[in-house]
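Each chain you see keeps its place in the complex, though not every chain is here.
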Amino acid sequence: MIYLSRRIGFSSAHRYYQKKFSEDENKKIFGRCYTEHGHGHNYILEITLGGEPDPDTGMVINLTDVDHVLKAVTDPLDHQHLNFDIPYFKEVVPTTENLARYCYDGVKKLLTTKVKLVRVRLFENPELWSDYYG
Amino acid sequence: MIYLSRRIGFSSAHRYYQKKFSEDENKKIFGRCYTEHGHGHNYILEITLGGEPDPDTGMVINLTDVDHVLKAVTDPLDHQHLNFDIPYFKEVVPTTENLARYCYDGVKKLLTTKVKLVRVRLFENPELWSDYYG
Amino acid sequence: MIYLSRRIGFSSAHRYYQKKFSEDENKKIFGRCYTEHGHGHNYILEITLGGEPDPDTGMVINLTDVDHVLKAVTDPLDHQHLNFDIPYFKEVVPTTENLARYCYDGVKKLLTTKVKLVRVRLFENPELWSDYYG
């Protein structure tokens, strides 16, 4: 098996806020990430796909297909405010961990070929990222 | 003269919106940057200072002082939504260009030593940045 | 005046070869860059534009226009062999220096706005680049 990985960037705003919590709890738990209007990041999404390269093309999967999937997953997030514009994150706190899982689910649904989705990695910045293997 | 440069990061949300413009004009001019709730970036602020190194310390300026200034300028921006939380950007569109100038003015005011502020560079992402020399 | 800079990547093959020179001279002067079929790079083109931000839009130039120009200049180079596919480089050695100047001329011709083209920077790799100011 050979693994192919690809990265794509997108820019979004978010805030950490849990409506179950009091304002004090939100502040204490989420610190600076709990501000009313949010802040944002240049996110980077990385996916790793595994498979046997086709003996004729030498490819695990055609990169054009990978890029279509990545675009389809990140376009609705790009230049949006996750808490306001993405229904899923109206209920769920858009942490790096939850966003990685959300992207994994999006990629998984769109990958129709026989390739295996091994890992989704989501960078909030170069010093912080989250991995999900399904 | 020798130049010393230093970088610091901060994360903010913003949107491009000019109230003078109609909704259609805003959309046409600002494209994806014009969304209601905004999006965000990992900004990087770089400043370049010029001076003659002190013959004893070998320093143009003590790095501790540089970092105090950079912190004082970026802390009010970090984890905030520029359009909502920074009074200046309620009227002015928070483009990379305008944010660079805003940071230049902030740094300039706080630099009390004899060192010269040569340039402020502001990265919105590694592929886009703006420079201001005063 | 405020400066806006933007980068874009492209991948090309090239070789260093001067037909005026003997084979020995080519080898001696160009070393490993003189191989029959060439090698290649992930080039990065950076342009710096200067102007006064429009008071309403806050922009020196609309980024969409910048990207159109950059695409128009790099698309014909991308995934090509400079020596074979770009007429200019059939006569001229595609060094980093010459490629920077070639890109400068291409950008210059296409920039129809009142913005000033200050500098073109071309990276052959992160350790080697060339600047041209016109």
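We just call them A, B and C in the order they show up, numbering each chain from 1.
The rule we apply is simple: a residue touches a chain if its C-beta (ideal position, glycine included) is under 8 Å from a C-beta of that chain, and two chains touch if they have at least 3 such contacts.
Everything numeric in this text was worked out from a predicted model, so none of it was measured.
What's in place is 3 chains of the same protein, and the file's complete complex has 6 copies in all.
Operating definition for what follows: only the chains that are shown with their structure count from here on.
In terms of which chains touch, the assembly is arranged as an unbranched chain of neighbours.
The chain pair sharing the most C-beta contacts is A-B. The angle of the rotation carrying chain B onto chain C, fitted on C-alpha atoms and rounded to the nearest 5, is 120°. Of all the chains shown, the one with its CA centroid nearest the global CA centroid is B. Centroids built from CA atoms put chain C at 29 Å from chain B. If each chain is reduced to the centroid of its CA atoms, chain A and chain C end up 34 Å from each other.
Looking at chain B, no residue sits in touch with two or more other chains. If you check the complex, the residues on chain A that touch chain B are 9, 11-14, 32-33, 35-42, 78-81, 83-85, 125. Here chain C touches chain B in the complex through residues 1-8, 48, 53, 56-60, 62-64, going by the rule given at the top.
Within the complex formed with chain C, the residues of chain B that make contact are 16, 18, 20-21, 29-31, 92-98, 100-101, 126-133.
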